[in-house]
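Removed from the display is one protein chain of the complex; every other protein chain stays in position.
Let's turn to chain A:
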Amino acid sequence: MTALTRARPGPYLAPALLAVVLTVYGPLLAVAVLSLFDFNLTTRPPEWVGMANYAEIFASPDAARALWNTLGYLVAILPLSVVAPALAAIAVWRLGGRLVGFYRTVFFLPVLIPPAVGAVMWEWILNPVLGITDEPLRLLGFEPVNWLSDGAGAFAAVTVVSGWKVFGLSFILFTAGLTTIDADVIAAARLDRAGEWQLLRHIVLPLLRPVTTVVLFATVVFAGPWTFGVIDVLTQGGPAGATSNVYYLLYQYGFGFFDGGPAAALSVLITVGFGAIVALQLRATR
């Protein structure tokens, strides 16, 4: 029986393979085929249009803006999803003492708040009349900002709220990474008279590299989906598309306008585009 298992793993893999084919690769193939048709699932029978849906996406100013915004979010969210959580985790780790648990809880708590609830909370915080963001700005001598109605302000708001949500997750990952650093390595460095900065620069950060790679990877892949819920509640892609990204545009095409062909074409382009980015990233970090 053991020999048979070794020789023929197929039957054991079949259920998992079937599940993956049915839930991932089957729909992917279906979407690729559907992207060549014009359809709305109800009153209009599918009509072959070839590459016209792709041409529509490439010619769409909405799609171009959404693509740039997607890349913009990816870059803008990095300080909040990688840099700040890493620094906070190192600070808490170095601090030690009884308050470590408290800090970890405080930093992780926003992760547990449902995205829609968090976004509604921020909607009120950012309200230019009833919110609490303008008073500090006034004290600092700045003009009040209409966060959600100004293009740049709304983009910044979506970035900050999304970053606020993922900060805690990255913080926990970095904290976990720090616990794997051997205390002897630190002690040895200290014996060599390494200061705090040298310790950080030459010991801690290099040893955190695997975790940093994972967090960076997650940010690149998930920045779009992370921002989706926040966009939906806070701005619905507005004002004038300033906060939309390719995922939100896809949602609008697919479930707002039921314009199935362009939605399928955009899905294929997102999959191919992010597939390429992930492949490059894997190659770079190999």
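Following the convention adopted for this analysis, a residue touches a chain if its C-beta (ideal position, glycine included) is under 8 Å from a C-beta of that chain, and two chains touch if they have at least 3 such contacts; residues count from 1.
Definition applied: contacts and distances are computed from a predicted model.
Q: Can you pick, from "cytochrome-c oxidase", "ABC transporter substrate-binding protein", "TonB-linked outer membrane protein, SusC/RagA family" or "histidine kinase", the UniProt name of the chain not shown?
A: When "cytochrome-c oxidase", "ABC transporter substrate-binding protein", "TonB-linked outer membrane protein, SusC/RagA family" or "histidine kinase" are compared with UniProt, the left-out chain turns out to be "ABC transporter substrate-binding protein".
Q: Touching the left-out chain: which of A:Phe37, A:Phe108 or A:Trp164?
A: Of all options in A:Phe37, A:Phe108 or A:Trp164, contact with the hidden chain holds for A:Phe37.
Q: Touching the left-out chain: which of A:Ala16, A:Leu112 or A:Leu130?
A: A:Leu130
Q: For the chain that got dropped from the picture, name the residues of chain A it touches.
A: Touching the chain left out of view, chain A contributes residues 26-27, 29-30, 33-34, 37, 40-44, 46, 48, 61, 123, 127-130, 146, 148-151, 236-241, 252, 255-259.
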